[in-house]
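Sharing a structure here in structure tokens format.
Left out: one protein chain. Kept in place: all the others.
And now, chain A:
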Amino acid sequence: MTEVTLSNVVKNYGAHRAVHGIDLDIQHGEFVVLVGPSGCGKSTTLRMIAGLEAISGGDVSIGGRIVNDLPPRERNISMVFQNYALYPHMTVRENLGFSLAIKKKAPEEIIAAVDEAAAILGLDELMDRKPAELSGGQRQRVAMGRAIVRHPDVFLFDEPLSNLDAKLRTQMRVEIKKLHQKVGNTIIYVTHDQVEAMTLADRIVLMQDGHIVQVGTPLELFDKPVNTFVATFIGSPPMNLIDGIVRGDNAVELHAPSSGGLHGGLTIPLPSTARGRVSDGQAIKFGFRADNLMPMGHAVEEGGERTELDLPVTLTEPLGTETLLFTEVAGTEVQAKMYNPRPVRPGETLKFQLMLDKCHIFDAATSNAIRG
């Protein structure tokens, strides 16, 4: 059983604190994705788990054993780097067998392990090539083979797909997920791409400025973001956010960010989930996803708590099964979605329905979600 536990882990670079006391429990066999914008401390955290960065405070334990000061080679982990870091002077076979050769394993044992890894990743025909003779995807696969060949307790992936083109990235994403199903090890995966995080993770750890903002399953982060940062980071397109002021018990007045609510904005009903949790005159941010603002007759489901709005379409982005519509609500540009699309001319005004029960209310001052 190899759980990975971080308790109050801190990283300082001189006077600058890159990671602020992180606590995280990762279960055996779990696929955890650390995600966040660049400079949020996710790679540093991964490198501290790997032992490539010294930790400035707190404890890192792998499989119940505190490894704070152990060198990487004593942690029984393996890592896939963003630039693959294959050994350029060795063939694929030597690259795969390197870790076992260092441990002075018997040649037959090395051959067996290397062949097994090669079979899993379909590398059999590349074994005698040097990394320079491989394509990006093949190098990526060799890097993964090198990681699985010695059956580590934990796999660490540091943005492994960033250097691949879009099509290959999608393909390798599937392979990584299959690999996890096949070998079943604990995986900690770092990425800045929320799509990778959503598709791969059992659990997502969203980081910002060296803090963990939210930990949860992909759907938890998508459906119940704790603040506006999570709401706009997870999901594509990002959640629409409009400034608003609570009016009375059951209405919200939406307004453009610059107006400060002085001119009358657009008043809509307050979603019932938020009633009683906000007070009259409170400044809020009103959030909803593109899927929750749809033209009448093009929505996936009808009924529920709705409100209707007439909005002008400024721009369309056809995506095939759906079309993204850019429109404006109370002076703020928002995106809406149209299923079973029909051609829409820019400037055309459509009747939209906003699904109030799917909307999110955030406190304007703290950016935190207000939720039942």
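Quick note on the criterion: a residue touches a chain if its C-beta (ideal position, glycine included) is under 8 Å from a C-beta of that chain, and two chains touch if they have at least 3 such contacts; residues count from 1.
Assume contacts and distances are computed from a predicted model.
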Protein that the absent chain corresponds to, by UniProt name, given "histidine kinase", "Aldehyde dehydrogenase iron-sulfur subunit", "GntR family transcriptional regulator" or "Maltose/maltodextrin transport system permease protein MalG": "Maltose/maltodextrin transport system permease protein MalG"
Chain not shown: contacting residue from A:V19, A:V67, A:L86 or A:L270: A:L86
From A:T2, A:T44 or A:S78, residue that would touch the chain that is not displayed: A:S78
Contact residue for the chain not shown (choose from A:L52, A:I111, A:L168 or A:V195): A:L52
Contact residue for the chain not shown (choose from A:V9, A:C40 or A:L134): A:L134
Positions on chain A where the hidden chain makes contact: 50-52, 71-73, 77-79, 81-89, 98-99, 102-103, 130-134, 136, 139, 146, 150, 163
